[in-house]
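All protein chains of the complex are present and in place, except for one that has been dropped.
We just call them A, B, C and D in the order they show up, numbering each chain from 1.
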Amino acid sequence: ASRGDAPQTVGVDQWRQFRGATLNFISENTAPTAAIAADLSPFTDLTGINVNIVTLELTALVQRVALDLASGRAQYQVIYADPYQVLAPYQRGLVDLRTLQADRNLPDLPGGVGDFIPTQLDAAGRFVEPGPIYALPYDAPTMIWQYRRDLFDKYRDRMANDLGFDPTPGGDRTWEEYYGIAQWFNKNAKADVLYGTGHQARQHDSLMNDFSNVLWSYGGDYFDNGRQVGRMGSRDPGPSRLDSAAAIAGAEFYQRLLAIADPGSTTWDWDGVGAAFRGGRLAMCPNWHEFAASNEQVLPGKVDYAPLPKGPAGTANMYGGTGVGISANTLSHERGAAWLFLVWATSPQTQLTNLKSKAGGGTPTRTSVYELPEVRAAEKRPSTMPNMLTAAAVRQAWQPDKIGLRPKIPMWNECNTAIFTQLSRMLTERVSPEEAMRSMKERVDRIVARGWVA
Amino acid sequence: MAKVLYEEATRVYPGTERPAVDALDLDISDGEFLVLVGPSGCGKSTSLRMLAGLERVDGGRITIGERDVTHLPPRDRDIAMVFQNYALYPHMSVADNMGFALRVMKAPKQERDRRVRDAARLLDLEEYLDRRPKELSGGQRQRVAMGRAIVREPQVFLMDEPLSNLDAKLRVQTRTQIAALQRRLGVTTVYVTHDQVEAMTMGDRVAVLKDGLLQQVDTPLRLYQHPANVFVAGFIGSPSMNLAEFRVEGEEAVLGGTRIRLSRETLEALRKEGGDRLVLGFRPEAVDVIAETDADAEHRTFPVTVTVVEELGSDAFLYGQYADAAHPALLDQTVIARVDPNAPPAKGDRVRLRIAQGKERLFSAVTGRRLPP
Amino acid sequence: MAKVLYEEATRVYPGTERPAVDALDLDISDGEFLVLVGPSGCGKSTSLRMLAGLERVDGGRITIGERDVTHLPPRDRDIAMVFQNYALYPHMSVADNMGFALRVMKAPKQERDRRVRDAARLLDLEEYLDRRPKELSGGQRQRVAMGRAIVREPQVFLMDEPLSNLDAKLRVQTRTQIAALQRRLGVTTVYVTHDQVEAMTMGDRVAVLKDGLLQQVDTPLRLYQHPANVFVAGFIGSPSMNLAEFRVEGEEAVLGGTRIRLSRETLEALRKEGGDRLVLGFRPEAVDVIAETDADAEHRTFPVTVTVVEELGSDAFLYGQYADAAHPALLDQTVIARVDPNAPPAKGDRVRLRIAQGKERLFSAVTGRRLPP
Amino acid sequence: MTHVADSSPVLRRPAGPESLAPREPRYGFEGRMMTPGLILLAALSIVPFFALIAMSFSRVRLLGGVRLDAVGLANWVRFLTDADMWMSWLRTVVYFVLTVGLEMVLGVGIALCLYRVLRGRNILLSLLLLPMFAAPVIVGLLGRYLTDSTFGLYAWVLRSLGYTGDILGSPTSAFAAVVLMDVWEWTPLIALITLAGLSSVPQSVREAAAVDGAPAWMTFRYIIFPAISNVLLVALLIRSMDAIRYFDIIWVTTNGGPADATKIVPIRLYETAFRFFDFGYAAAIGLAMLAFSIFIARTFVRLLDTRGLTR
């Protein structure tokens, strides 16, 4: 359909100049989108712009976005730009937001770009070059250790006695200890939970996430220069390092860990683990911190959070945040309208509202929001913003040396598939870790060598 | 080969009131060819299927040979059946069709082949043994169906209108063949048809059914010449017997100007019944055409207006309307007479017909049964 | 009502070599009832469909009345057709079926109703006008099909084996009705059948086809009595004419001990052909049975062993084998003779048959054509 | 008046149908009737088909309008040398044979049972047919719900029967599960068709077999089964065409996992196209799949042809 550009009313308030325009926002069905979708009236009242929100499962979203970018005419002006599946391969299809930020006729970002947590701005908003910003950090799910505080309280002493260390989750625990705790639960607490630990080990993106935490903490990595490739991204990351001794050691541990985990693990992605955890099957699991809100609903007061255990090389907590960007196929007024939405959607006020939303929440991506006294107060029970119960753990996890950033390369999707497929074979077909890692490397190298055209 | 006995055999289809076959008593001797005829729906097929074991017997018994088979399944009765639509197994070759029953009874392969070949030779089917039924003409299919029956060498053959799917010409040929074959094999046979000619020509005896009730069993000629009742009289023969109701006046049967003298036995029987009417029948070939002027007042004659003349070359039939305007009783009924094909009357002619002496048949107007002549 | 003319009309089905109808010349006069007969596949239906416009005419022309219709679509030909399976529209009531053509030609409603009612009255269908075809019996359906044709009041009726789906008894009734109806309406009619009796009884003239070629057109009786060739002789009549090949010796035709004197004209015609053989035919009713001893040496007779006797009550047919063992030429062929039903010979008897004087028919053994008597 | 058959057909043959030139009376109209549908169909199928061929020899750029960079046979070479791909083909064949095979066996079994039921057959049949009208996506999601190890009904049943593993979690059981979901949805179709086939075997043929003395199993083996084999073949044809094509169920349940155990070719194709956006390679896979399904369909159609069943 050859729709014209959005209308512009000149000479009114910056925020109302595009009233009557309609925007389509395509998003994965994540917590902040759910919160925004639940009540769009503040934005519409403010700007007179209508927003349709299309929420899709991530694979479907990427497919739609790619085709839309290819179509040359933006169906979706505002895009939920997953750093690995959208930003890295298609950053040239997105608007460099600096141009809009610089536009005098358009409102500024409150607090400027600097208010976003810097690692997140880089990871979710930039690609390779330090300058251009393609997306504004929008959500920030991060994997942390979630555990049943009630059970740990109940069994702490016995565990400490049996295992010889204090089992309380925290930054000092190691993966080996995690393993020990899980096994202890398996053996000694059948009455309360079926299994000590559960994982998101379905043949799916989630398996790569769950495994990466272990991989990194054992000193392995996907490519040379892993942190750089993770934070800024790379078009040509060089040969894969997945066959390094450290990586194989990580894989060996992971295989061992999964052997004692809930057998359902191999069917679960993050949802599955979340549901199982809430369903009372598991004593603990690594999962996205944004599940805190649901946990609190089902098991109020019984769950607590900590950064993931460390390995020989420290700890790593997989970051899964995403930014929102604007399709480069938008016409100029639409672009302006889309900018208004971006500014509004990532504003501290909106992020605060999201935090309180009944529809789930999401967590702020701005430093300033975390500073608000109201938010600070919510980190303790009873909390009106249940996601903030994870703040202590997350704040640690986001430290540059503890955050886990997977490689941001354009062909990541295919690499990722090769990786989690081989991992899945390792877990379910008893392929040896060494062989699995080697075949992973082989495939990744082949994919990377093919290069990428967008 | 065995005798077959129906004893009060009855079949009531579920959901119906009237028995489809009602207390049928029939004694078929060893090697006999018995034809079952009757109008559509009279229970011919049902009777046959009861004997085959395809239909339940709701009352009475059926025996084959000495064995009571009333409640045996078909496969234990040692019969072979030829169906109206032949019911050939469509996916089997002719040879396999014919040999199937033997295969079922686990006859050795050579034996089977030999018997199939023998039957095929008999039926002139040798060159078609490898074909599928649908590659055969109607007549050939019919022969295969026969073949399937005869390789069995069963105790009884059952045939349910096996010729009705053939065209007229082929039917004539085939009926002769079947009759000859049965005589040769000597297997007791029950044959259902509603075709006049088949009934008359094929069977040793013919059983006439109507509404599930047996009307008469006799040789074809006796059925034709001495029908037991009005129904049989009208049913057997084509064109049918002419039938008309006469009043009895004194010693004569009277209709309009037509008078026919009745014998003492007839009058006696009528008196017993107490009726003053009777049904008189005569066959189309039992009338002579006499010139209108010739014998106006003669007994046994009546006037007819010719409505149609069918000239078949070998024969001619006159279809006429009773022409005595004063007595409209007969007006609706068509009188049929066989006339000389070389000098048939013309349409519209008025002719006089005379019933040949002794050729009339008399029936009670009350019970329909034949009166003594 | 109009005359119909086929002039060298030819139809070759795509993908076949031989024409299905080959240069058909046929002149059907106004109001005539013409019957097309012939064995299956001879092109009867094709000829009819060419006239209806349902089949392309590949050569020659067809005219109805004065109009050349060779390339007109069916709807412009003003014909009505009765199909073998009646082709009634299952989703329409009887009345709608009959009125359909009128509706198509946009006849006003009253007119339509009137004509449908008239036709229904004529065919005794009035009480069924609201029924659907599937609620009717076979005979009623057939009448509806007729009705559909007659409401049209077309120039020509075409009927393709319209009775073949009826059972024997009904067929006899209906054929008389149709013939009568046609006479009454006076519409030119072309009627296809392969039934002997229909051909003989219904038509003013009969056209015999074989392999797409017209064999003879004539009145039924002349066809029966003077067939133009061996094919027609064998095809018309049931049971068929007996045919046998005789040698010509001097002035006689000889087969075994049987000798038949030939006329001068016959001998002349034979001489022209240069053949020394001819085919002699005689109908079953044209023979007399004479006692074996009676006239052993007489001309025109031959000995026969009786294999089957069919007694139909009104008639009896003898099926026999030529019994002169010294001359096996005729051995395979069955001789059929009509005999006295009151005193038929028995199976196995040896009888002598005599061909009635002047009843033999002679044909060239080469061309099959009739020879002058 | 008497025409004797003396005309030589060869001499009398008209100049030939072409010279007379009126159209075959039933030719043009059929053509005109088919035209709109066929044109649309051609547009919807032939254009994409050629586009696919072109793509399979190219690398496809998406951004800023689609462009094809010719890469020669690269995609095809990769297709032929891709070991994972061969495994997928193998799995596809196994999946195909298992689903279609099970559906045939169960469908025929159910039809045979139903055929022996005289009263209530229609209601039973109606209920049994329900799954085939369900959207495959819903079937997949429902399957996931029923086999979920935490709250799935079937998982619970299996657990109480002593099965400890996780249904979608290990390669074999996951494969079996997706096969069974497909079987659940499509067995009714086979049952429906088979039942119709059974009902179309003339009663008199069964009776003939009974009179010939055949016991039940022989009647089935030698009479009924061959008689319905054509219908079964048609059912097989219909079912296989979709079995090769559909992937919704796997897509929403296991998405190819675990350990690629359920990664049949359609999934791999979809993934190549819409996760990796390697349209060139996807086109090659797609063409190969098309060839495969046409091969299968041809085989069945030829089988039907030899039995004279196609029109």
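Heads up, the rule we're going with is that a contact is a pair of C-beta atoms (placed from the backbone, for glycine too) under 8 Å apart; a residue touches a chain by one contact, two chains touch by 3 or more.
FYI, contacts and distances are computed from a predicted model.
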| item | value |
| --- | --- |
| Chain excluded from display, named as in UniProt, from "ABC transporter permease", "Cation:proton antiporter", "Putative acyl-CoA dehydrogenase" or "Nitric oxide reductase" | "ABC transporter permease" |
| Listed residues B:4, B:28, B:42 or B:57, member touching the removed chain | B:57 |
| Positions on subunit A where the hidden chain makes contact | 1-2, 24, 28-31, 34, 37-38, 40, 52-58, 60, 63-64, 67, 70-73, 75-76, 141, 270-271, 274-275, 279-281, 288, 290-291, 294, 298, 360 |
| For subunit D, residues in touch with the removed chain | 24, 26-27, 29-34, 36-38, 40-41, 44-45, 47-49, 51-52, 55, 66, 106, 109-110, 113-114, 116-119, 124-138, 141-143, 145-146, 150-151, 153, 156, 184, 188-189, 192-193, 195-197, 199-200, 203, 206-207, 210, 216, 230-231, 234-235, 238, 241, 244-245, 247-248, 252, 266, 269-270, 273-274, 279, 282-283, 285-287, 289-290, 293-294, 297-298, 301, 304-305, 309-311 |
| Footprint left on subunit C by the chain that the document does not show | 14, 49, 52-54, 73-75, 77, 79-81, 83-85, 87, 89-91, 100-101, 104-105, 148, 152, 158 |
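Quick note on the criterion: only the chains that are shown with their structure count from here on.
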| item | value |
| --- | --- |
| Euclidean distance of C-alpha centroids - subunit A vs subunit C, Å | 92 |
| Residues of subunit C defined as touching subunit B within the complex | 40, 167-168, 172, 176, 179-180, 194-197, 200-201, 220-221, 224-225, 236-239, 283-285, 307-308, 310-315, 319, 338 |
| Complex interface listing, subunit A residues touching subunit D | 59, 62-63, 66-67, 69-70, 72, 89-90, 92-93, 202-204, 262-267, 272, 275-276, 279, 281, 411, 413-414, 417, 420-421, 424-425, 427-429, 431, 453-454 |
| Residue ranges of subunit D touching subunit A (in the complex, touch as defined) | 59, 61-66, 69, 147-151, 164-171, 174, 254-261, 263, 271, 274-278 |
